[in-house]
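See below for the structure under consideration.
The complex is shown incomplete by one protein chain, all other protein chains being positioned as in the whole.
Letters A, B and C mark the chains as written, and numbering starts fresh at 1 in each.
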Amino acid sequence: MNPEPPTGTPRATATLEALHITKTFPGVKALDDVSIRLAPGSVHALLGENGAGKSTLIKALTGVHQPDSGSIVVGGAERRLSDPSAARDAGIGVVHQERNVIRGFTVGENIVMGRMPRRAGRIDWAGVTREARRCLELLDLELDPSTPIVDLSSAQMQLVEIARALYTETTVLLLDEPTASISAAESDRLFRVVDRLRDEGTAILFVSHKLEEVYAHCDTVTVLRDGHSVLESEPLSAHSHDEIVDTMVGRALGSLTVPDRRARPVAAPALSLVDVTTTAGHHGVGLEVRPGEILGLYGLVGAGRTELAHAIVGLERITAGELRVNGEPVRIRSLREALHRYRVGYVTENRKEEGVFLEQSITRNIAVTVWSKLQRGPGFISAKKERDLVAGYVSDLDIRISSQSQLTGRLSGGNQQKVSLAKWLAAEPEILIIDEPTVGIDLRTKRSFYELIWKLADEGMAILLISSDLAEMITLADRIAVMDRFVINGELENSHDYDSMSRDVIHLIHSGAEVAR
Amino acid sequence: QGGEATGLDSVQVALVPGGPHPYFQPWIAAGEAAKTDFGLGGTTFNETAAWDQTKQNDVINSLVANGYNAFGVFGVSPTDINSTFDNLKQSGIATAALGSCPAGDTNDADFCLSTDTETAAYKAAQATIEAMGGTGVLAHLTGVNVDSNTQRRIAGVKKAVDETNGAVTLLPDVTDIDTDLTTAQKAVADLLASQGSEITGIVSTAYNPAVAAATAVKESGLPIKLVAIDDDETILAAIEDGSVYATIAQNPTAQAYVGSYALAKLASKECTMAEPGAIIDSGSFVVTKDNVATYDDERVAAGDQLMKDFDSEYLSC
Amino acid sequence: MKRSIASVLRSQSTTLVAIIVVGTVLLGIASSGNFFSPIPFRTFFQFLAVPILIGLAQMITVAVGQLNLAVGAIGGVAAALSAVMMADAGVPVWLGAVVPLVVGTLAGLVNGWLVVLTRINGFIVTLATMTILLGAQYALVSTRTVSAANWAPLADIGKATVFGLPVIFLVSVVVAILVALAFRYTVTGRSLLASGDNPEAARLAGISNDRSVIVAHAASGLLCGVAALVSIASLPGINQSVGGDWLLPSFAAPIIGGVALTGGSVAVLGTVLAATVVRLVDTARAEFQLAPAWVNFVIGAVVLGTVALGRVRQVRQERRLGAERAREASSTAILEKTR
């Protein structure tokens, strides 16, 4: 039972084949006769829109879900993966889409969990540290294994989970949207690791909604649509970018038309921060967003953007400086006040914990901010008005649901994100703060989402957009403010030219000096 | 109500104690004896009330539905039991309060046959004071403070202490320690640890504290005189080995036996109460090492006397 | 390392130790030193054994996100069966001492097994088994008190002391240490914590949550059995009231001690300290001859005060961190401007 893999020995290689996998959930056929083949020494892309069944396939391959039918063959031998540890024994390592860490444990223990090094019947804590450090080194991560895992950012947790997947001997590595919520620099590091593992002969499955990185790093591809495989284990080079997109969507999807937003009406700022200091640690922050304008707030992970948004909507205290809404100095004490009194909305980045009620129906999730408007008699809610309103947003945002009373937690990640957004759109705020809106959202939705943002801005909404996706920021924003370590380093007018803009932005992050106003 | 007199064999007597407690155990045998001796239709003993008035009412009601027509009840809540008796009387059922009379001045049962709680506590305190040599510090251990029976016991002990004109000082009553043996033992140990050197006598008017105190006093080796209440075998054993100086025995057997008899007479309409709601003392007996072997005869005699008193005095047939 | 010292200083245990020190000093002064003389000293610790044991028993179930309402009933039945076997069936004392441990473990196993098999909430399962066990306890001893004279050797151990400390208290301390070690050094202990913290993540790591639940309940039952054994050894006798007052203290100790009800954490030291605080209040009641009503009031206040204080400190801590960061930010900004 002692699992310690010998260090330094050449890695074994194996092919993973899944044949005719079918999996149904009550009411949904999530996978229908899907086959996939992962070869050693190659990276296989698994693509598909939100809810296509990618995560379900990965879970079926790792013993989390038992497929209704179909077989799994690893290294030539058919395996029955009755539980996650059976998959691990078969040499399959996995990083799931959602973070799965034990918050009370350290980094080291999270890595070796389930296979603790033991000596004389008890846990060998020195061994834990040693093993964990070995796995972290595989990823060039300079993390102390004794750090409590809660002290890590979400991106770091993600890397720790990869380290965990590599802890035991891994011939097959499955990565479910590993780059969704991390910055470009961290993605680069991740891909260096992926490339190296591939060169060592690991078979890798990679799920992503970012086609650029898929083309840069993957060799073969499988595309799922509504649980069917529409493209099965084919070489990626044989298919063009647009072709792949069209297979995913099931019809031709034209290119995104970026509107010309240079001629914006000039109005007085709807939201402005003047020399603001907060309890979270911001200092001397100044920002202005005008009605009809999209201000991007860019920065590296941990720069303090989320916390600034919290300070604006009253979740942190502003200790000095001024917050103005429509020119009036205001003091916002709670989100409720922000919404009802000042018409400021905030779409959180932490969807799972703060954005949606996983255990509640979609109806309630979306209508929660507007119940006061759906009233019929004092305090009573008109169920019909509520249903109609929700139906409107479900079709506008193309949220894939089986019925309005479905529990939100049963939706795919991308669809949950849309629910979280719909809630705030329903509230019809004048000022909308959106934090990391497209994490885990598929291409088509991302587009419709961009179009929606532009439409909202055209209708006069002032939008503060926080995103770690620089390309998205350059596509969407009118101006980009750059924050670094709780201070605004500067602001740039967006030329929408990716190369020059990204250079300027990165420069601004590193220089820390005022470049332009 | 009226109606024809029927034979005693039509009477089904239910004896309902307040809950599981050693005090009531003699009721079982006494009920059986009454059944055979008086030719009753049946007797039952049901202690499922578990010291809860609502549950006791439920038990009583279920027994009525099952055909019982005479009830001897130890009311869990002396302040509320009158309502229960009223309810039963409205359906023409004979009722007796056994072992504990309703609180206040009225008794809505046909009669109450009980030790006068206050008197018993008074006697117990007197016995303790006597053992203490008429002077010293007395501690009183008892049960649920807000029970009116406890209040009566507190009053009884206080009366005995007051009569010494200051020769005996009474520590604040230690109440609410009858819930379980651990609580009682802990309270007694803490009391002895903090005040053990001053205390010369302990009177316990509840069961668990008495058991706990008997052991604790013996083990501590302190010269404390302990007087308990009731005659469970554990306490009698403690009297025999000297760790308890005395106990005040009540007469549960007579309560159940004579009570069943009178209830049967009332239920069969052979007799009525001469004075409805009469409160009748079933007697209490000081048991010390000297009479531990013989006090039961005394008690049986008291029971016989009680029987006669019912026939001659309390019942009008 | 520095960090862990700092976090020790900030933890719930520190507050509890402070309360214990202040309380002990006050009691010592109030009793003009009597509190520290041998008998009160021994008495204090003698009645600390059971609260520690049942607090730990509850803590283990709470660690996996379960509850055990049956602590008192398990202990009661275990004690009653053992007492009856020794008194009526003539079972030798050494065997009688093993009985509660076996009964407790079995009852705990059944609890865990029922939770896993029926998927009924642990609250309801243990409520049901509690009811059943209370019936069994009554069936075993009815209204009598089985005297400790039937197991004199055991009762002697119950009275024995080592350096003025009751043996039964030392037993509870040893058990506490074993529990702490188990949670630190055994894979099973870590698995319980993982299952309680994040069952989904634990499952994905190959840990069986079902097994964790069963193990936790069994261990909890075993500790109830130890508490029953301690009760047999120290009580003047065993009757149907034994175990009747265990439920609330069993929750109070771990929760005051800093264990999260949501599962995933343990605090052995905190639990022991919290039990000590409650015991101090008890002793104060006897010392000041207060009505029990007052004691309840004081316990309520202490509990509230402890947790509220912890909370205030946490908020202050967060504020301070933010302020530090602001200061840092402003100083770097100035630096950069001057550059």
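Just so it is clear, a residue touches a chain if its C-beta (ideal position, glycine included) is under 8 Å from a C-beta of that chain, and two chains touch if they have at least 3 such contacts.
In this section, contacts and distances are computed from a predicted model.
For the omitted chain of this complex, the UniProt record lists the protein as "ABC transporter permease", which is one of "Nitrogen regulatory protein P-II", "ABC transporter permease", "Sarcosine oxidase subunit delta" or "Dihydroorotate dehydrogenase".
Considering the complete complex, the chain that is not shown touches A, B, C.
If you put the hidden chain back, the residue from A:184, A:301, A:368 or A:506 that touches it is A:368. Although one chain is not drawn, the whole complex shows that of C:129, C:191, C:220 or C:241 it is C:129 that touches it.
The residue touching the chain not shown here, chosen from A:129, A:348 or A:417, is A:348. Which of C:23, C:40, C:65 or C:96 touches the hidden chain is settled by the complete complex: it is C:65.
Residue B:20 is the one among B:20, B:41 or B:156 that touches the chain missing from this view.
On the side of subunit C, the interface with the absent chain consists of residues 65, 69, 114, 116-121, 123-125, 127-136, 138-139, 195, 198-200, 202-203, 208-210, 213, 248, 251-252, 255-256, 260-261, 291-297, 299-301, 303-304, 307-308, 311-312, using the contact rule stated above.
As for the chain not pictured, it touches subunit B at residues 20, 44, 46-48, 50, 52-55, 57-59, 61-67, 77-80, 82-84, 87, 91, 103-104, 144-148, 151.
The chain not displayed touches subunit A at residues 26, 66, 83, 315, 334-336, 338-340, 346, 348, 353-361, 363-364, 368-369, 371-372, 375, 379-381, 405-407, 409, 423, 427.
Going forward, only the chains that are shown with their structure count from here on.
With centres taken as mean Cα positions, subunit C sits 42 Å from subunit A.
If each chain is reduced to the centroid of its CA atoms, subunit A and subunit B end up 73 Å from each other. Spacing of subunit B relative to subunit C, judged by their CA centroids, is 38 angstrom.
Contacts with at least two other chains are made by no residue of subunit A. Residues of subunit C in contact with two or more other chains: none. Touching subunit C in their complex are the following residues of subunit A: 62, 64, 83-85, 88, 94, 96, 100-105, 109, 113-116, 118, 122-123, 164, 277-284, 316, 319, 485-487, 512-513. Residue ranges on subunit B touching subunit C, taken from their complex, read 20-22, 24-25, 145, 171-172, 175-177, 179-183, 185-187, 189-196, 208, 211-212, 214-216, 219-220, 232-234, 237.
By the touch criterion given at the top, residues 31, 34-35, 39-40, 43-44, 46-47, 50, 138, 142-145, 147-148, 159, 231, 234-245, 282-283, 285-287, 289, 291-293 of subunit C touch subunit B in their complex.
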